[in-house]
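Coming up: subunit A.
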Amino acid sequence: ADQSLLNSSYDIARELFASYNEHFADYWKNKTGQTVEIRQSHGGSSRQAQAIIQGLRADVVTYNQVTDVDVLHERGNLLPADWREQLPNASSPYYSTMAYLVRKGNPKNIQNWDDLAREDVSSVFPNPKTSGNGRYTYLAAYGYAQQVFGDDQAAIDAFVRTFLNRVAVFDTGGRGATTTFVERGIGDVLLTFESEVNNIIAEYPDHGFEVVVPKVSFLAEFPVAVVERHAERNGNLELARAYLEELYSEDAQRLLAGFNYRVHNETVQAEFADQFPPLELLTIEQIAGSWESAMTEHFANGGKLDQLQRR
Partner candidate 1 sequence: MSIQVENISKRFGKFQALEPLSLEIPDGQLIGLLGPSGSGKTTLLRIIAGLETADTGRILFHGEDVTRVHVRDRRVGFVFQHYALFRHMTVAQNIAFGLEVMPKASRPGAAEIRKRVSDLLEMVQLGHLATRYPAQLSGGQKQRVALARALAMQPQVLLLDEPFGALDAKVRKDLRRWLRSLHDELHFTSVFVTHDQEEALELSDQVVVMSAGRIEQVDTPQTLYAQPDSRFVLGFLGHINVLQGEIQAGRLSQGDAWIGLPESTLPVGEAQCYLRPHEVRLQLTPEAHAHLPLRISAVSLIGAEVRIELEADGWQSPEPWEVGISHAQYNEWQPMRGDRCYAVPDVGHLFTSEAGEPELIQWHKKKTQKSVERSVLQQAVGA
Partner candidate 2 sequence: MRTASHLRVGDQPWVKWSLISLALTLVGLLLVVPLVAIFAQAFSGGLQTYVANLTDYYTLRAIGLTLFVAALTVPINLVFGVFLAWLVTRFEFPGRKLLITLIDIPFAVSPVVAGLLYLLLYGSNGWLGGWLMDQDIQLMFSWPGILMVTVFVTCPFVARELIPLMQQQGREEEEAGVTLGASGWQLFRRVTLPNIQWALIYGVVLTNARAVGEFGAVSVVSGNIRGETNTLPLHVELLYQDYNVVGAFTSASLLAGIALLTLLVKSFIEWRQMRQRAALSEEEV
């Protein structure tokens, strides 16, 4: 290969980027005549970011959490502070939301967030401390409570505490939670990305799982960015930018939608309209003001999450 590019990504995006990399390699060959090899690193996205800070020389990052990209700026000064402005849609070429996977026939009749606080329902989702997936779930529930209880902070806290108490298992990652729910038969509902829920159903066709998308949920962005310092050093800056920009192309968007992600491209949106029911998406700004404050108020050591989990 003439050039090689290292993409540091989250752990469940392997198939996605395996397809996309093929697409991009063709695209790049057509465009420049050069062959390009894309190397992939997958793992929990916080750990991935950490590896980059500690010296993993990735050119681009494609994560499922904004904070993990932010940290590359804050801790390593590896990319500019305004990285979100560099690509359309706040550098998030696709997005998803939190959905429920319930057992065949939805026996507990789970429809919305308040069902998850019911005493007879036990849920499964990953540990918000170790997994972005878990963090989104937590924020979605919290946002829902804010909507319901308004300014009544005590009621909000009480709701979220109950919600957290109904959790049967806190796996460290999304995949572990899925295994727990599907293979170990623990819990009545699995909370994860909508994109994942559909993958799971495809993976286990004979379990008869059903998807429930709550009326209100959280906008889960999938930020991408060029790690400029590294890309520059590797002489890949141009290639890296092209790699991310191409994600916004119609073909790529179609490919992403094929992996159950919601996309912004309207043509593609229309094509996949049945698959993605409309719903109210809460943003981080609505819930916590910003990712930064969400991290310090909710997830930091001793923050809201810790308080609500304390017994």
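Points to keep in mind about this one:
Criterion: a residue touches a chain if its C-beta (ideal position, glycine included) is under 8 Å from a C-beta of that chain, and two chains touch if they have at least 3 such contacts; residues count from 1.
On how the list was made: all candidates are chains of the complex that A comes from, given by their letters.
This is a predicted model, so every value here is computed, not measured.
Taking any copy into account, the candidate from 1 or 2 that touches subunit A in the complex is 2. Across the interface of their complex, candidate 2 is touched by residues 6, 11-12, 14-15, 39-43, 48, 51, 53-57, 75-76, 173-176, 178-179, 183, 199-200, 203 of subunit A.
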